[in-house]
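Missing here: one protein chain of the complex. Every other protein chain is in place.
Coming up: chain A.
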Amino acid sequence: MNFKRIQLIFLAIFIAMDVFLFLAYNRNSVGDSTAAGSNNILEEMRKDQITYSKPTTQKYEGYYFSGNNGDALRQAAPNLQQQSIRFSGDELVSEFKKPLKITSGSAKQTLDKIVANPGLVAEGKHYSYSKQLSSSSEIIYVQRVEQKPVYSHFCQIRFDLDSQHRVVGYSQNYLEGVKILKEAAKTISDERALTWLYQYNEIPNGAKVTWVHLAYTRLLTARGQYVFLPTWVFAVKINNSSSVILKRVNAYTGEVIKTGENNQTSNANSEIFTLT
């Protein structure tokens, strides 16, 4: 009888010890994994009330390439009809002789036909419609290089809309002489890029990441050529504000590419879009 009692006491002690050990073990392993897992960072972002659609861990391939705004547009300009053309630098500025009426639903269809017509837009086959960059006053087509869009002023067609929602003209930049500078290399995933962006304090609390694209961004200019690299472009909508800011992350290294207009003269990047 006495022995049974001792056994009972021991059992109780050991069960208590097991519970304690288990808790201690669990706490330790949880505390440890914070260093590595990006899931925890995503959770942290949720706590900061940052909303985003579920990022993927898929990696892609991209290139470094160079090109410039040469005179391809100037050469093509005489063949363009039903518009008056002038150049501002390398940019072709066109005004349609007859403004084009479009309805908001059919904007893409109508303009696709115009862009595809070599008599109306030069080199149009290299461009595609970008819903995300377009706004109520401007419809943007971006040039594509190696199957990916280039988000840069140097590679765009911008259709201007007037107050009656008519296309009055467009301005165009065309990147030519595209040369691949290095063989394809794997990019990081958009999940990784998003966590870097957050860790560099580029996403304020309560912000909303509305979309993310893998697109090329101009990094620098060297020997008269623009050099582009693949970037993850995030559209960040800041709380209580209607404007969307594009944040760019180097898709190879995860570095945040600082954008700003104050240092255009240097090699620094001056790509910035503010959409309203």
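For the reader, a short list of remarks on this structure follows.
Rule of thumb we're sticking to: contacts are C-beta pairs under 8 Å (C-beta built on N, C-alpha and C of every residue); 3 or more make two chains touch, one makes a residue touch a chain; residues count from 1.
Throughout what follows, contacts and distances are computed from a predicted model.
When the listed names "Sulfite reductase (NADPH) hemoprotein beta-component", "ABC transporter ATP-binding protein", "Regulatory protein YycH domain-containing protein" or "Sodium:proton antiporter" are checked against UniProt, the chain not shown comes out as "Regulatory protein YycH domain-containing protein". Within the entire complex, the positions of chain A that touch the omitted partner chain are 4, 7-8, 10-11, 14-15, 17-18, 21-22, 24-25, 28-29, 32, 35-36, 63-64, 66, 179-186, 188, 196, 219-220, 222-223, 225, 227, 229, 252-255.
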